[in-house]
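Excluded from the complex is one protein chain; the other protein chains are retained at their positions.
All chains are identified by letter, namely A and B, in their written order; residue positions are counted from 1 within each chain.
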Amino acid sequence: MSDVALQTEDLTKRFGRRMAVDRLTIRVDRGDIYGFLGPNGAGKSTTLRMLLGLVRPTSGLIKFPVQNSSWEYLRARSRVGAIIETPAFYENLSARRNLQLLASLSGGVSKKRVEEVLEIVNLRERAGDPVKVYSYGMRQRLGIAQALLPTPQLIILDEPTNGLDPQGIHETRKLIRRLRHEFKLTVLLSSHLLTEIEQLCNRVGIIHEGRLLYEGGPEALTASTNLHKVRVDNLAGAFELLSKEHGLSVSQNGASFLRIDADAEALARANALLVGNGIKVYELSPAQESLEEAFLRLTSRNELN
Amino acid sequence: MLTLLKLELEKLFRARSFYLSFLVLIAFVALMLWGFYTYAARKTGGEAVEQFKYTYESKQYFNGLTFALYSLLFSFTLLLPIFVSMSAGSQIAGEARGGTLRMICTRPISRASLVLSKFLVTALHAALLLSFFIGLNLIVGLIFVGWGNLELYPGPLNLVDAPGKIMRDDALMRFGYSVLSGTWALLVIAALALLCSVVFDSPAQAIVMTIAAYLTLYIVGRVEFFEHLRPYFFTTDMDFWRDVFKPEIPWRNLWHYACTCGAYTTGLLLATVVIFERKDIVT
Partner (left out) sequence: MWVKLILLLLFCLMIVGAVHFAQPSESSDNRASSASVVNSLRLLTWNIGYAELEDDTRAHDKDLPAVAEVILRHDPDAVALQELTGKAQLNVLLGLLHGKYRGAVAQQGRSDRFEAVLVKDSRAAFIPVPVGAQYALAASFRPRGNSPEVLVLSAHADAFNAARRRTYTEALMDWVERRRQSSAVFIAGDFNFELKAANETNLYTDNLKHDSESYSHILRRFRDLGRDAGDTAINDRRIDYIFGPPELEQIGRVEVLRNAAVGRMDHWPLLVEVGLHN
């Protein structure tokens, strides 16, 4: 059995003249919590909608593990659970009836399974209430419940904590972790919240203006830099001195550090320069870039390009 | 497909608008009864009798069957097409607006089956509305006006070219036929509304566009200025349903227009399926 839960190849979507997704190639492995990160309008939702068959790709491929025909594609998709944006239900029907109706469309989902998923999302006691009286958080949990109905191998969540209060966000994140650990699900979630991705995901795909800028572990994203921090006695003098030096980029990060982006050679030259000019160097060490910084670095570079 | 159909049926029977449409029809029958009484009283007594010796609209002309026929013909002009437009127009666009469409479309079902099941449910709704309406009119006609033979003459209902009569039992059967022919004619509107429902993401827009198209063609088709265009309007073909009330049913003519309406319906449905399958659900 393949380790790949989902793969796209050069997936492209164009709405008229606007390129929403541009030759996107991603790979989600089994067991991943894959964070699909990007600012609003980056193409995240469009990509997820393409994966779920809501939007027709202009070109490119979407591959589920077993899929040689359109029938198998439909079958493979039947093992994918999803929430796209705010989950919507038939307001006059109870949560249970909504799930039962959706279960009947999912093929081979038993009534027992409906009760199971209600239990998982902790809505069993309120399952008889009509959805119209549900809070936003409850709807979100019901959304996850419906996504879990077909006992999926892969669950796709589009901005699952969007609009929730802190308590709701906490509960949802806890639930997502539980899905992975307890039910061995692969999760593909999109978000524009870096903290969410940082807390939940073991793999990240960063998308900006429809193009994939990065795919890999969050650690690799932040570690794959030449960023260093320098602590000196004269911060302003050091900044002025290093700013003039070729081959390195310097920035002032707060009151106590300078950040230098430079390779080993340039770093040695910078150190010599500071010491030669009478500036005391207390510390010169590799700096850990935050995901936010990495994200901004990648997206701003893309914009410059 | 069967599951989808069951789902759509449940939604139909749980929708408030479904019951509301029947209530409006009851109100319409009451209005018709009032109008019928005043009209009949005016035409069969007082000045009318003094001025003219003979009238086709005599006391025996006005009976429960005539009442049901008047009521049916008037409601078919506007009321029933509006209900069918509302029912079909909100099918896809309503779900798109509510967000439930993406929920359904992420399930492993084909979009074509979804369209077809929604159409079948709309067709059922139309048939139920028509059966209910005709049944109600006949019962109200029996109780309040009394039964007799169905007499027809050229003019007011534009049904016949020469005066004629349909005997009571035969006339009752004709009302039965009209459920079938009327529903079949209304399916053209249903298919058009469903197409609009796929093209537009707002149910209101879909419904308004359907009704606007229907009314425009209906009215334009009756203005003498456009007489030569009339045969090309689907509203003209839809009129075939009334043929079942002619003393001699022109079967050949009826089948011709029934097939034409069927072609409109299936053609529009086919277009709906093709468009919906290619549609990006971004709502």
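Assume contacts are C-beta pairs under 8 Å (C-beta built on N, C-alpha and C of every residue); 3 or more make two chains touch, one makes a residue touch a chain.
Predicted, not measured: the structure shown is a model, and the values here were computed from it.
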In the intact complex, which of the presented chains make contact with the chain not displayed?
B
Any idea which of B:Tyr37, B:Phe132, B:Tyr153 or B:Tyr177 touches the chain not displayed?
B:Tyr153
If the hidden chain were put back, which of B:Leu7, B:Ala93 or B:Val273 would touch it?
B:Val273
Mind listing the subunit B residues that contact the chain we can't see here?
51-57, 110, 112-113, 115-116, 153-156, 158, 160-163, 222-224, 227, 230, 252-253, 255-260, 262-263, 265-267, 269-270, 273-274
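Note that in this section only the chains that are shown with their structure count from here on.
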Suppose each chain is reduced to the average of its Cα coordinates; what separation in Å results between subunit A and subunit B?
52
Touch list for subunit B against partner subunit A, complex
3-4, 6-7, 10-11, 14, 98-100, 102-110, 278, 280-282
Please output the residues of subunit A touching subunit B within their complex, sorted ascending.
15, 46, 49, 52-56, 74-75, 77-78, 80, 82, 84-93, 101-102, 104-107, 146
